[in-house]
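Notes to accompany the following structure.
Apart from one protein chain that is not included, each protein chain of the complex appears where it belongs.
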Amino acid sequence: MIAGSLILSGRGSSARILNGVCLLLILAALLALMGADIEVYRVDPWQELSRIGRGLVQPAWHDLPGLAQALGQTIAFALLAVALAAPLGLLLAMAFRWLPVRLLCAAVRSVHELFWGLIFMQLYGLGATTGLLAILVPFTGVFAKVFAEIFEQQAAEPSRTLPPGTGGLKRHLYTLIPQSWPALVSYTRYRFECALRSSAILGFIGLPTLGFHLETAFRQGQYPEAGALLWAFLLLIAGIRLWLRPRLVPLYLLAACWLLPETVGFSNGGYLWRFISQDIWPAALLEGDWAALQAWYGDMFSEQVWPGLVQTLLLTQIALVLTGFVILLIYPFASRALAGPVLRWPGRFVLLVLRSTPEMVLAYVFLLLFGPSGLPAVLALALHNGGLIAFLVANGSDAEFKSPIRRPDDPTGLKRYAYIETPRRFPALLALLFYRWEVILRESAIMGILGIATLGFYIDSAFEEIRYDRAFLLILVTALLNMVVDSLSRRLRRLARTDRACRY
Amino acid sequence: MSDGKRGPALFSLSAQSLSYGRTRVLDSISLSIRRGERVALLGPSGAGKSTLLNLLYGQQAASTALQPQGGGIVDLLSVYQNIFIGALDRVGNLPALWNLLRPLPSHRRDITELTRRLGLEEQLWQSADRLSGGQRQRVAIGRALYRRQPIFLGDEPVSSVDPLQADALLKHLLAEHETAVVSLHNRQQALDHFDRILVLREGRICCDCAAAELSAAALDQFYQQDGTPEAGEPAPESDGWVIRTS
């Protein structure tokens, strides 16, 4: 909000506003750098790194049936979750004018899929229901928000010719949805790739997807197995366009139902009620002991919430700005106009690797290189998210490649990068970065191996210690923080007028 | 039809002004339009015609068929669905939903008939993005007609069709609506089909008279630039640039 008033004073030129926003973000990151826990230790990583490298070069493909099953279940969860979340999100997007709907959506998407997974695991055990809901719930929130934004960007004219008093449903059915259909479909397709990643990651907490085996193999140093899993996942993501044919989707959905893991029998009569009426509240509250309750909250705030909040924000801010630099640095290598029709493929491959490798894996490699501190976390987050956004930015550049806006006398090489591509891409780039801000915030939370006590570290500890009261409070704080960042980024985006530029 | 001057006032503006930011688009407009009148709005682009039409629409939205510039065509829907939009207030939510899957028989009959008159029956099930500019405009006219309202407000409704067709379409539109206010850029069409002509210039009404009192030449004068009052200069030259052959 302070940012807002500062920037508004320099009104007039869009470029100046954009620059102002960027400058502010960079300044904030520099400030964060002073407070953040970043240190480089002298390490001796080469033995371990060479084992990782050998594992990647010589992956062990000996358990092909197991691999196929894990891949199948990864796809099954992602496909079914998106197939349910997209229509639900569409319905909610139609009612997005309503504040309660907006708040609901913001709340559900502000909790990381992994945490949703941990929550639903308390209710539904380790089964298909847990996995589906863990993706479905936050994705519905994201779909609702983005679909509503897409609706907002449609031309108002068709709506104006509607008979006055035409209800919201009919208005959406006959104008907004058909008008925005290509955008809705393309966003859903992109989101499916995200769902594949989420589905894989859910294996980290025990669902039978790729992440289950990847985490085990990686954690226990079985790098050839880890290598095979990682390559399989890369191929899966790289080939989405080849294997995900619209006509085949119904077939895939049926197959996905078939592939879902069987839920091992447990009757869950009172678990939901026990969870919401007892587990998530501190004992002092249930006993009505107010003094103890106050002490409990006091301890939680001073020992976990506050320090966790500070570390999370500092890391997020640095990672955000670093992500921006990573994008600017690597997107040209994947763009047709800049790298050329052939040379862009190695660049595209690097981006694929960066966005498909779970941050945990990247963080571990950097931990080996630099020792335990915020640095590996920041690097892992920046590279992973930078790879993702750079991919979208490069796609934007390629989409323009054949359009009339391109002139034969445009400059080439570095000049083209500086004068044509980057200025054209920049608003979209910034918009994507703002969207990812929330994501980076959520992800910075899962860096316990680095000994950095972010909010997510404490949440993970609370689940590990079966202290759902603590987990609930911490998740609530994280969700609120996410909502604040979300609304702040929306303001900045409006200010920078990047709304129309892109939507991911 | 009826003698317009006797009907009650449907639209009335008194000293109405409107600005976007610092730009004044309408400058103290006073105007009254009665039931049964057919009004043509003329004036150079940027004179405020569209804004004035919007203002009028706000006064009688419930009984008006509106055709904005561009027509508000939804690209992915077929011609049939695009025209059906005009009837959305006459069907409930569920029939509207159903109609997207399978056209409702009665509407299908009516709209097929309508497209026959508009020369679009071949394109009835084509999506609108495959149509030419003239065809899209006829779809928009179809939607307005299918609104089945007594008032028609059109913003250059026939600008993309050839003159012969334009005459026929205008005739049809005027026959189907009791009252009409239509902006045009073709002055002859205004003289041929309307009984009252309003000329806007820089947000002001600079002429408001019965069509019978005006001629094409007289109208041309309103399009002359301020700085070039030379009488006798051929009209087309002031309209844009002309390639001269020396």
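As written, the chain order gives the labels A and B, with residue 1 at the start of each chain.
Convention: a contact is a pair of C-beta atoms (placed from the backbone, for glycine too) under 8 Å apart; a residue touches a chain by one contact, two chains touch by 3 or more.
The rule is short, and it goes like this: contacts and distances are computed from a predicted model.
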UniProt names the one chain left off this complex as which of "Thioredoxin", "Tetratricopeptide repeat protein", "Selenate ABC transporter substrate-binding protein" or "Acyl-CoA dehydrogenase family protein"? "Selenate ABC transporter substrate-binding protein"
Where the missing chain makes contact, among the chains that are shown: A
Hidden partner chain, touching residue among A:Phe192, A:Tyr252 or A:Phe463: A:Phe463
Considering the complete complex, identify which of A:Val111, A:Leu132, A:Ala148 or A:Ile280 is in touch with the unshown chain. A:Leu132
So which of A:Gln220, A:Ser302 or A:Thr412 would be touching the chain we can't see? A:Gln220
May I ask you to list the residues on subunit A that touch the chain which is not drawn? 41-45, 47-49, 63, 66, 80, 118, 121-122, 124-129, 132-133, 203-206, 208, 212-213, 215-217, 219-222, 225, 257-258, 260, 262-269, 271, 283, 367-368, 371-373, 448-451, 460-461, 463-467
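Please note the rule applied: only the chains that are shown with their structure count from here on.
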So, in the complex, the side of subunit A touching subunit B is made of residues 155, 157-167, 169-170, 173-175, 178-179, 181-182
Can you check the complex and tell me which residues of subunit B touch subunit A? 61-62, 66-77, 81, 84-90, 93, 96-97, 100, 140, 143-144, 147
